[in-house]
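Of the protein chains in this complex, one is absent; all others appear in place.
Right, chain A next:
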């Protein structure tokens, strides 16, 4: 029973952290929803570890714990891929911004030098 208490506390703590990050607007909603769903799924399992056994047997997995591990690894993989995709997109966005900054600075320098030569006249 002791282990259940530990896992339940960890699960609840995770949920709290996510909620807090969301409340402070440190986490975009699209990610928060994902993590809250994961948290809400994990906490009951922490309290009732045997809860998935029947379902696991039904799809040919020996125990609920194995199923949770498998799904956990799968989820992490998907999330990693998603984050790589997201950074690629962000890099493309910052690249566009860098280009704009460069062009604006060049234009500004050209305007400045034109103004200078006008003043001299």
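Brief remarks follow.
As a convention for this text, a contact is a pair of C-beta atoms (placed from the backbone, for glycine too) under 8 Å apart; a residue touches a chain by one contact, two chains touch by 3 or more; residues count from 1.
Please note the rule applied: contacts and distances are computed from a predicted model.
The complex includes a chain that is not drawn, and of the options "Spore germination protein KC", "Phospholipid/cholesterol/gamma-HCH transport system permease protein", "Glycosyl transferase family 2" or "NADH-quinone oxidoreductase subunit M" the UniProt name matching it is "Glycosyl transferase family 2". The chain omitted from view is touched by exactly one of A:47, A:83 or A:98, namely A:98. Within the set A:66, A:81 or A:106, the residue that contacts the chain not displayed is A:106. Listed here are the chain A residues that touch the chain not shown: 95, 98-99, 101-103, 105-106, 110.
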